[in-house]
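The complex appears here minus one protein chain, its other protein chains still in place.
Chains here go by letter, A and B, matching the order in which they are written, and residues are numbered from 1 within each.
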Amino acid sequence: MTDLLDRQKLSYIAAQAADARLNVELETEGMTLNIGPQHPATHGTLRIIVRLDGEQVVWADPSAGYMHRGYEKLTEVRTFPQVTTLVNRIDWLGSFANEVPFILAAEQLMDIEAPPRAQWIRTILFELSRIANVGLFLGDLGVQLGAITPVFLAFRDREYVLNLIEAATGGRFHPNFDRIGGLKDDLPKGWVDETRQVMKKLRNFCDEMENLLFGNAIFQTRTRGIGVIPKDVALQYGLSGANLRASGVDWDLRRDQRIPLAYDKVDFKVWTHPDGDSFARCWIRLQETREATKIVDQLLDGLPSGPVMAKVPRIIKVPEGEAWISTENPLGEMGYYVVSQGDLGPFRVKIRTASFNNISIVPWVLRGVFVPDVITILASLYFILGDIDR
Amino acid sequence: MSVFAVDIPYWGQSLLRVLGGTVAVLLPAGTIVYLFLFKMMSFMQSRLGPMEAGPYGSMQLVAEVGKWLQKEDLQPLRADKRIFKIAPLIVLVSTFILVAVVPFGPDAYFTNFQAGIFYALAVSSVSVLGILIAGWSSANKYSLLGGLRAAGQLIAYELPMVLAVIGVVIQAGTLNLQQIVVAQNAGEMFGWNGLGNPYLLTQFVGFVVFMISVQAELTQTPFDMPIAESELVSGYMTEYSGFRFLIFFIAEFANVGVFSLIAAVLFLGGWGIPFSWFGWHSMGDVDNWMNIVGPLIMVTKMIVLSFVVMWVRFSYPRLREDQLQRFAWKVLIPVSLLNIMVTAVLKVIF
Partner (left out) sequence: MGIAKDFKNGYLSGLGVTMKTFVKTVTPKKMGGGAATVQYPHEKEAPPIRARGVIALREDNCTSCMLCARSCPDWCIYIEGHKELAPPRRAGGAPRKVNKLDRFDIDYALCMYCGICVEVCPFDALFWSPEYEYSEPKIADLLHDKTKLGEWMETVPEYPELEAGAQKGKK
């Protein structure tokens, strides 16, 4: 409680200081504007309190928590399959990607490994959820900047991916497909060929987005040089994913760590950009979408045959222990710290989400920018409220 | 108006003019909203748009009007009530008084000012007032931001518009819109009068500058900072609901129509087809049936120009306010000044 009061006091003092400076220099009052919680630009209910001097931001403070659903408390009273279901809903656009680190942590505690076919299919679905998530980002980027057409094209092409996920798992947004020891079911007939067609369509979509949005001179003027985050600041604030790679840091957990997913069996390029501005972040996500389609194609070519579920007991009791697994999710680095006491469900789960750290840089990066740039920077940082607030 | 064979008393003529003016404002608004906002935008986004209300969704606008009319009339507590209520009306009235000067045929016009285009440009700035006071009186910080941005943008883009028109005026030699139409249709380009002298071709730079300024005057993307839907929720229109919002909505699209009509008159030859195709040489030669066909030709040209305006609207992101201003002051105005100089020189030579 005292920390909260201290923070509030500090914010208040900062506001007074900003006011005083404005009052002395310009003899005008700054204007405090609430961006959110209900706002077309934030991806959900995020509130950012900005203090404006005309159209320039003097001081910004994000206030998250409007969507807090109490995940970590909920997981204390649920069993492992139930937690898998709940966890889908953290980052709801790329939802399969949320289940994977949790299941991998539980498997690490149980000391079993899923069979190879299950690992490969997990990786395929992981990359498909990355495409679904970042495909929507590309469309949404247009809306934040004023171009209303890309978002419809993004939804149209995302439908293909969602139909694929539905054909395999039964649910479009919340697959709930991963199980401790493997997957719930195998792929239906014809899925592999269909996926190949869809990947071709998505590559076309990326080209269309490039022509419609990225190549546009107005888009370039709006995003180049806006919201530059240098390398060391990005590392200090704990950014991850495309935000970090856009500042020039070569960091990709898919390549760098050895977890039971099939990333070491495929060839892919990790895209970085030296600039660190909004354009770099958006451009890297576009390239990553293309790269993801290539990864899926390679995985489909080499899919091994066999069972999709290891030998696990009927009622799973995870032995005592603690495990931490983090993966390169579409939004950044997502990790689960699972503490188990030999029960049907976890004792405590700590969820480290990417968007929470990604928006911690908002006060630093929004100093001195104009109001339209605020929207551009928030759009390029790309967070999802479920991910911030859990 | 000597259009009809019978002699209509003055009050009858005024009534006809009022009705004609209302039709001339509302019909373009309705057509543009349905054709472009509902249908063309949907087709460009790979969907079909409204299909349920009427065949192919043609009654959707009627349904929307009904919906807006039955909404609650909300006024913010701290808003300046009188000004809050007047603001939409000012914007709509400026459209009506603008259309009064557009000629639809050799005898089908509302008024025939000698200083037609001068009047039109002056009067088109009245809507800026409406937008500014709408933003200020709404007691909402977002509306305030939108209104202030609008003031800066709309005033900045008046200048390129005026300067682009001066090129046309130099070439036509008159400010009267009816005579500008005749000058285009009866004129000739470099000695060949097969197509008349549409200023679209001979004043191409002026046309481009004018269309860009029109896009900015109408606050359409890429110049829609005052509305800026993803930031300001609706800019100066945020606090308006029900009938008042309907007036803003109709005024916005009626303005698109009326500005396209004026652009058609200035650059595409107005209500006429090149006179050389019929063997006419001046205004007196023009047959009477042109009074019926003229409005149809104007509507067609208006649809073509509005198509371009709307196509650009749906394809581009928006410019930031200072980038907007920089574009107007550093690019459009020098280009249009250059255009005037070149036109004047060429007019003297040829």
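Throughout what follows, a residue touches a chain if its C-beta (ideal position, glycine included) is under 8 Å from a C-beta of that chain, and two chains touch if they have at least 3 such contacts.
Values in this document were obtained by computation on a predicted structure and should not be read as measured data.
S.K.: What does the interface between chain A and the hidden chain look like in terms of residue numbers?
M.R.: 78-79, 81-82, 85-86, 117, 147, 149, 153, 156, 159, 163, 166-171, 174, 176, 184-192, 208, 211-213, 215-217, 220-221, 303-309
S.K.: On chain B, what residues meet the omitted chain?
M.R.: Per the touch rule, chain B residues meeting the hidden chain are 40, 42-48, 51, 311-312, 314-316, 323, 326-327, 331.
We take it that only the chains that are shown with their structure count from here on.
S.K.: Mind pulling up the chain A residues that touch chain B in the complex?
M.R.: Interface residues on chain A, with respect to chain B: 31, 33, 39-41, 55, 142-149, 152-153, 156, 212-213, 216, 218-219, 221-222, 370-375.
S.K.: Which chain B residues qualify as touching chain A in the complex?
M.R.: Its residues touching chain A are 41, 44-47, 141-142, 145, 221-222, 224-225, 228-231, 233, 314-323.
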